[in-house]
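A single protein chain has been omitted from the complex, and every remaining protein chain is retained in its original position.
By letter and in written order, the chains are A, B and C; residue numbering begins at 1 in each of them.
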């Protein structure tokens, strides 16, 4: 736990990074799920900084796909996709502040096989879509279900087992006045699909409205860079987070802290714009908080920056730029 | 008026394209303006199909820039930009229907010089922005005010006068569950900035929610292709429209009809995706309503299609594909 | 001819825009055609500024598709596509100069039906390609042949006849050291597919190497904006041009002059970058030659600029920005 005690959350958070009251947000407590990130919903929970919240999340299909014979085009009802828990009201949060969300654990929930992936018509990274509009015929639908456990991993088939590397696919705050589809990432967070948003990491999210309105959902048992076909190993989960509040820390885009790295996440199209956003935010962060002259930060990132592709399938693509903390000391 | 009598609006509209009751929506009637296109606002007006509505619109800056000394960075308050009138509830409109909006006239409103353009930091087509994130220093701010009249045109300076070619920069319906910034165009319409959305044309807009929730604003005295610096000749106006309703005509993206052409409008990034959307929609329209085999439509548009660049500055770019009606007969 | 006498070519050309010696470059004279724009070929012709040259061009398929039963995948042999005449050596041309090519006429050549269009697998604006790589199955191949004459137009079918609006699809100079596929446009010109490169217009091309090395080919009987399926009305032709030389006029990208407009052409991906190049070049031209302050040019183009989409199918897309000359006086 040592690095956490020296994290930005611990140093700047209202709760000092210390765990506070515990809450449990069950499916029943949640009631209706949300399909937009916006300020027009009523909070399901109000918490003080430091709160530890265990959340029962649905998978991205809200459990509608229970067998490999369930066709997505019949079972799914656009735009009611990617159901989100929340919003969670964080007491004291005002526009210009920042939420710190420490991800403690993600555990699959419900009967096995708990994992689902699928090929869905006109959706994915290597097919024509509603945006990259093509005349080619869509690929045939395809659903794959599999057992996913923390101990046993993701049992792809009888030859291949992938490691259990869970993360939160969709997490963010409410925009100030917009209500943005939970399928879309943007400066408020949302459907970023960055695998580093995983247990052990702290996500920093901009607060745009009183209470912040934290939403989350869409946990993945594992995922490759880019979430190529558009559907990771989707799992319902119990996800436990600790939420702190940093007053006056104004950030334009989501950030991430792990034991050894700092990340900034950009979401945009074309993909180079997402990369530009992420690297510019990281440059600015190094200048604002770590004493770098701008050109030095720019040149150092050229040699030591890393870029993770979150997804190349959403309405905006997400990429995460990072730098080792040891170069910032 | 002959072509109008044979327009899609006339042939398929609930009101048969005939003018009905007249309404006037003044600034006072409007009260608070809107900065998102969404279903969470209350209608300011409820009309029957055929209604003729004269709307007092604000300019994109809500009148905050009154002299060339007013700096946008001081006068503007993001995200409260591009104020929209409405929503107007159209009786009988249900998801899957289509609104037909015939634009009768756009007249500048208020004291001269009524026209405004500006160079705003980190906004525009030839500068780094929040999305195309750059480290270069922004351009200096710059405001230009000018007299705009229907008779005298747009008086750019003592040597150059541009023709008065007004159009509606931003018009659309509400998305089903999203509330999308009025700065952004998408499948619901919004900030498309297509100069053909002008008096004499009929815009067709998808209905996503009961009543349709029509919004409009952001009239321009004229504009070049792409709205290069991001700010056209912005004017407050009295804009008069006639609104009809077409039951069961389901369209995925906005369409436009003029005396001699049919248009489809796509909005996306990168720009080729907006062009793809527009041309695919037009291909599909030719197949669905004009008896073309898909490959024939595709090949004919290759030879006879036209593409208008609306804007290259918004969160999504808008382009309008078109074909002469005479090739569809 | 009055505007020509006041054209840039006439005012600055070595030959003063006056026609000089006449040349005829037949298929036999040409011998081997070229499939790259580069400095490694030997000139087929050397001319003095003012030369009027009639060129027998092949169509983009080098005549290999003679019936609607000829399948492109069997008849075409990549990369030997889009055959180019030339290079033509212009005496006195040195790096940093500019060629002015006045297009006098384009006449179809050979037995009817002389026009060809086609749907070719993995090529076109609404399909997955080698660059926009998809897993969807390609569209079926399709060839369409038609009669094309200057008087009778493009006889699409028994109901539709398109006007004969010929232009040069591919024209340019040699890069300095690169040899670039004739399928690709870039700063040297090449496969731009801009319909304004038509009889009556003057194209200005950068000279990158001694003699300029002018290539041309790929004439079209007509074409829509974007050349959507990738194949316009391809025709073999006799194309007559007059070539002048402007010493010391250094341009970064191709330009175009017509009676009433000036154009700059940009080629890049994504499409917005092609638009940015074109508008920046036009801005710079207005500053350099027409006395505009940069911000004034930028703001005026915002209101009065026009943008023509050449193609959205080549390895780089081409767009042409323009402004009416009357605003530059």
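Heads up, the rule we're going with is that a residue touches a chain if its C-beta (ideal position, glycine included) is under 8 Å from a C-beta of that chain, and two chains touch if they have at least 3 such contacts.
Just so you know, these numbers come straight off a predicted model, no measurement behind them.
Here one chain is not drawn; of C:91, C:141, C:165 or C:178, the residue touching it is C:178.
The missing chain, though absent from the display, is touched by one residue of B:14, B:127 or B:146; that residue is B:127. Interface residues of chain A with the unshown chain, by the touch rule above, are 117, 119, 124-126, 139-140, 142, 144, 154, 156, 159-160, 162, 222-233, 269-272, 275-276, 279-280, 283, 295, 298-307, 309, 312, 317, 327, 329. The chain not shown here touches chain B at positions 126-128, 132-139, 270. Interface residues of chain C with the unshown chain, by the touch rule above, are 35-36, 38, 40, 79, 130-135, 176-181, 252, 266, 268-270, 273, 276-277, 279-281, 283, 294, 298.
Heads up, the rule we're going with is that only the chains that are shown with their structure count from here on.
The interface carrying the most C-beta pairs in contact is the one between chains B-C. Centre-to-centre separation between chain B and chain C, using Cα means, comes to 34 Å.
Here the spacing of chain A and chain B, counted between their Cα centres, is 34 Å.
Looking at chain A, residues 132-135, 270 sit in touch with two or more other chains.
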